[in-house]
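Of the protein chains in this complex, one is absent; all others appear in place.
So, chain A:
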Amino acid sequence: MSSGSLRRITKELTELNENPPSGVTACPISDSDLYKWNVTLTAPKGSLYYGGVFHLNLTLPSEYPFKPPTLNFTTKIYHPNVSNDDKGSMCLGILRAENWKPSCKILAVLEMARGLLLEPNVDDAVETNIADQYKNDRAGFEKTVKQWIKNHAKEK
């Protein structure tokens, strides 16, 4: 069982290394533990988050691919779909256990996360206050996003 998940993760890792997606780098933290990955996201052009560099932790469960991975922002981000606490967890869409399919790949998870930087999903928000601000006070939302990027998501 575990060897099966490990084999699949290895295969996905080679695929990712051969065809790296744009704006995303992802690799296991150490060679000995392929279940914990470091992910770096750069927001696409046209996104409110453009210019920010976001670091995330991707954790694959030992039951992978039968259970979904979990995604946590280690860089603070002002986003309706990312919990505004020290966990910075993003949990929506395919990342929910009931929506996850074993045929989903890590690549799909990463692309979904990057897509949410381009357009937040306010109907499935974890931070409802931020979602309300996004809907009703876009200027104020943009201002806070830029401020947070300046404070937290600038690469030195």
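Throughout what follows, a contact is a pair of C-beta atoms (placed from the backbone, for glycine too) under 8 Å apart; a residue touches a chain by one contact, two chains touch by 3 or more; residues count from 1.
Note that contacts and distances are computed from a predicted model.
Per UniProt, the protein behind the absent chain is "RING-type domain-containing protein"; the candidates were "U6 snRNA-associated Sm-like protein LSm4", "RING-type domain-containing protein", "Protein slowmo homolog" or "Mitochondrial inner membrane protease subunit 2". Shown as candidates are A:Lys11, A:Lys36, A:Lys87 or A:Lys154; the residue that touches the absent chain is A:Lys11. Although one chain is not displayed, its contacts with chain A can still be listed: residues 1, 3-4, 7-8, 11-12, 63, 65-67, 99, 101-103, 105.
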